[in-house]
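Please read the structure below before turning to the comments.
Missing here is one protein chain; the remaining ones are kept as they sit in the complex.
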Amino acid sequence: MSDSLNESSLRQLARLACVELSAEELARLPTQFHSILGLIDRLQQVDTRGVKPLAQSFDLTLRLRDDEITTRDQRELFQSLAPEVADGLYLVPRVIE
Amino acid sequence: MKWEMVIGLETHVQLATRSKMFSGSPTAFGASPNVQADAVDLALPGVLPVPNRQAVADAIRFGLAVGAQINSHSWFERKNYFYPDLPKGYQISQYEEPVVKGGVVTFDLEGVPHQVLLTRAHLEEDAGKSLHEDFHGRSGIDLNRAGTPLLEIVTEPVMRSAAEAVAYARTLHQLVTWIGICDGNMQEGSFRCDANVSVRPRGQVEFGTRCEIKNLNSFRFLEQAILHEFERQVELLESGGKVIQETRLYDPERDETRTMRSKEDAQDYRYFPDPDLPPLCIDAAWIEQERTALPELPAALAQRLQTRFGLSAYDAGLLTVSREWARYFLTMTEEGTLDPKLCANWMTGELAATLKRAGLEVQDSPVSAHQLAALLRRIQDGTLSGKMAREVFEILWQEGGEVDALIADRGLSQVSDNAVLEKLIDELLAAHPAQVEEFRAGKDKVFGFFVGRAMKASGGRANPQQLNELLRRKLSGS
Partner (left out) sequence: MNLDDTSLRALCAGLRERTFSSEELTRAYLQRIERHDTHLGCFITVDPERSLAQARAADVRLARGEGGPLTGIPVAHKDIFCAEGWRTTCGSRMLSNFVAPYDAHVIQRFNEAGAVILGKTNMDEFAMGSSNETSFYGPVHNPWQTAHVPGGSSGGSAAAVAARLAPLATATDTGGSIRQPAAFCGISGLKPTYGRVSRYGMIAFASSLDQGGLMAPSAADLAWGLGTLVGFDERDATSLARPAEDFSTQLEPSLEGLRIGLPRQYFGAGVDPEVAQALEEALRVYESRGARLVEVDLPHSDLSVPVYYVLAPAEASSNLSRYDGVRYGWRAQQYGDLDEMIARSRAEGFGAEVKLRILTGAYVLSQGYYDAYYLQAQRVRRLIQQDFLQAFEQCDVLMGPTTPSTAFRFGDKGSDPVQMYLSDIFTIGVNLAGLPGMSIPVGFDGQGLPVGLQLIGPHFSEARLLAVAHGYQQATDWHARAPGRGEKA
């Protein structure tokens, strides 16, 4: 159903997935995509009228939890993993709204 | 006017649960940054969401309160986008099948009944906050709010004025606090509106291009933002321009809206059912259970106050502004001996004013419903004048105490004894023969002089009605 991706749609996809692509990747990926799309496009030939989508391997129903506080403050431990923190906040380059 | 405004509102109601939508961390407001963000809220590798039953119950309750359909089979989806205050890189929300479908919110606006149709209400989680104070030119991320349960309530584009939108929002605010699913605190962001505004020439059927104004967290801002957006769009169209579909931000300091993002860079959110969460099933038994737990709703109670107590629609509306307020009134009248109108007047007058001055809510009033009822009983039986009752109310407010004991201790009861009053008047007339002559010569306003003197002589305790009658009789010489 779809041709291979051109460079501009690949860039658009990379923006959605928020990942920078190198020149090498921009050159290599279209061929790989072409191959993958060839694989998954085989699904289009299947007649699935009347078939309910299966999201999980069982038709499970959702289990809910009681409204209880079960955690404690572990900020120090968690923030020991962070690249940059100050005054209990995670720091990032300025967010522009 | 040539232009008609079309408004739809999306309201984010923060649910008053103890713990978050998908984790066991607390939701309390105002904690220091990130102490209420656990492994799940921080989206550490490997963690999983488990939904809060109470949040679902709250959604059911809301659906019942607006006469909506409760979806027996809904599900959670992932809304994918990158933002540093969105730890997973997706928000768990509901898209295809929300938990609540349809419903209607009704209210009176300037005496005219209005109905606002709801499209849906769905459950989702809140994001964290980005703080822009100067951390050496960087932003700080606080994830305490991340994962707080929200019910997003969406209307159809059925409102036609800012006043109608505000009235809807106020009614909705009253309703969600009334049924106890939201604390209603707008400063803390517990109730926030996004307004979709478009304009079209009157008589045109098709909608104009809409703009969405985000994060309006007061009724005043909501009204101002809509009015400004309306003016902006009309100006644009009248000068031959076109409205571009976009998201705008209202700046209350400058009283204007400005572009946040346009449709061109609108995100493709790639919604898909969250594979960590099987479908949410709500059976009839659960719905019935929530229905039983639902209190009498404000509109129904207001109706009952009118029919049973003979109150005006206006008073009934004032008394049902909140559940606590209504409870105060019902407590006062439960014994059945007090005049409901007297109760209503005192609540909306003296009590409301004093609470407002003190910055208190009715549930925190130092004068309880029982105390106020006891006080009004003494007005009703003539022991106290209105003025004296206000004095007693002041003492109750400041010092507390028991109404009848206060009246006795301070000698505050009204003089209604005819003999006492007659004696007092006789002395007064004897002391001021010239004024008596003046009155009798037709100078009617001298009457006021005598009332004042008599009141003063009684220490302010003379029953005013009785005093008036006796005085007029004696002055007329009958």
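In order of appearance the chains are A and B, and numbering begins at 1 in each one.
The rule is simple: a residue touches a chain if its C-beta (ideal position, glycine included) is under 8 Å from a C-beta of that chain, and two chains touch if they have at least 3 such contacts.
All values derive from a computational prediction rather than experimental measurement.
All shown chains touched by the missing chain in the whole complex, by label: A, B.
Among B:I141, B:V362 or B:L471, only B:I141 touches the chain left out of the display. Among B:S19, B:N80, B:Q94 or B:Q233, only B:N80 touches the chain that is left out of the view.
Remark: the residues of subunit B touching the chain excluded from display are 39, 42-51, 78, 80, 82, 84, 87-90, 139, 141, 268, 270-272, 275-278.
Along subunit A, the points of touch with the absent chain fall at residues 1-2, 5, 10, 13-14, 16-22, 25, 28-29, 31-33, 35-36, 38-44, 46, 48, 51-58, 60, 62-63, 65, 74, 77-78, 80-84, 90, 92-96.
The working rule: only the chains that are shown with their structure count from here on.
Measuring from the averaged C-alpha position of subunit A to that of subunit B gives a distance of 41 Å.
By the touch criterion stated above, subunit A contacts subunit B in their complex at residues 16, 18, 55-56, 59-71, 73-75, 78-79, 84, 86-95, 97.
By the touch rule above, subunit B contacts subunit A in their complex via residues 17-19, 23-26, 32-39, 42, 44, 50-56, 75, 82, 84-85, 89, 130-132, 135, 137-143, 249, 260, 268, 270, 273, 275, 277-281.
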